[in-house]
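Note that one protein chain is taken out, while the other chains of the complex remain in position.
This part shows subunit A:
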Amino acid sequence: MKSAFIGVALAAMAGAAGAAELGAVDEPIKLAINEWTGQHVTTHVAGEMLKAAGYKVEYVTAGMLNQFQAIADGDITATLEIWSSNVSDEYYKKMEEGTVIDLGELGLDAREGIAYPAHVEEMCPGLPAWEALKDCAQIFATAETIPMGRLVDYPADWGTPGADRMKGLGLPFKAIPAGSEGALIAELRASTERKSPLLITFWQPHWAMSAYNVKFVDLPEAEDACFTDPSWGPNPNEVNDCDFTSTTITKAGWAGLKDKWPAAYEILVNYKLSVEDQQPMMGAIDVDGGKVEEVVAKWMAENEAKWRPVVDAAIK
């Protein structure tokens, strides 16, 4: 995986950008803590890097969808895990205003797709090939969707990618939007405990991927033409008859960041984290019950080569 080399590659990039002034070291840099563990890990690693550079860092809990006003106002300095698949219009509005600035990609290799807990393969043998769903739809049916199968889709405010796929591929499934991430997890959990069938729109990295042994359905690989040209792909009459495009995860910050804390800006822009690094830390927290601070501190100590160059390039 390319991410293993990212630290090194970045050091080179950061070197090109050159060292910068530290700026207002006495005022804390406020990093947003959103609602999911992966984001906590990402943010704490960045925070420790800033501390290593000599900054004060404050972690502020903030709702993922509500944080952008705060960033525009400078009440929060940066947020480090924005999923392109799940972001509010407010974000784009603020970017347009210029009050929130892009801090580049995080480098997390994210994936979204139509998924199922592994035990479902026994009930619908053709899986993970998507064609198998044509014949197994019946076993996924519930009271709300009968006679069609049920697909548990993202909460309505994240969009309806699952419903789009079902329509695109002509699969006899009705997409039911979940109300929240908690609802998605509860569905996965109940399905695993009861060994009942479940088809769900899901993403990785997520701790539940391994906890419930979630697998993705193989869909035709996505190309731009799939979303614009109905004749492309297995269904000649519809667009969206392919897999999800890969999701990019970016960082964003307050517009004043660059002037107030120039070196911190450099560090945050050049900061990357890979799935291979993040996922074990998530497991150590969610599955083994570790504390974010301790797990991150341990990783920082063991993987200095991955982050130290970014810090050094910015301050030296």
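Definition applied: contacts are C-beta pairs under 8 Å (C-beta built on N, C-alpha and C of every residue); 3 or more make two chains touch, one makes a residue touch a chain; residues count from 1.
Following the convention adopted for this analysis, contacts and distances are computed from a predicted model.
Q: One chain is missing here; what is its name in UniProt, given the choices "Glycine betaine/proline transport system permease protein", "Amino acid/amide ABC transporter membrane protein 1 (HAAT family)", "Pyruvate dehydrogenase E1 component subunit beta" or "Carbon-phosphorus lyase"?
A: Its UniProt record gives the name "Glycine betaine/proline transport system permease protein".
Q: From the list A:D218, A:E238 or A:D286, which touches the chain that is not on show?
A: Considering the complete complex, A:D286 is the one touching the chain left out.
Q: Looking beyond the chains shown, say which of A:V57, A:V152 or A:L171 touches the absent one.
A: Considering all chains, including the one not shown, the answer is A:V152.
Q: Looking at the full complex, which residue from A:E144, A:D224 or A:D288 touches the chain that isn't shown here?
A: A:E144
Q: Which parts of subunit A face the unshown chain closely enough to count as touching?
A: Given the touch definition above, subunit A has residues 33, 35-36, 60-63, 65-70, 73, 75-76, 88-90, 93, 142-144, 146-147, 152, 155-158, 176-183, 185-190, 193-196, 207, 286 touching the missing chain.
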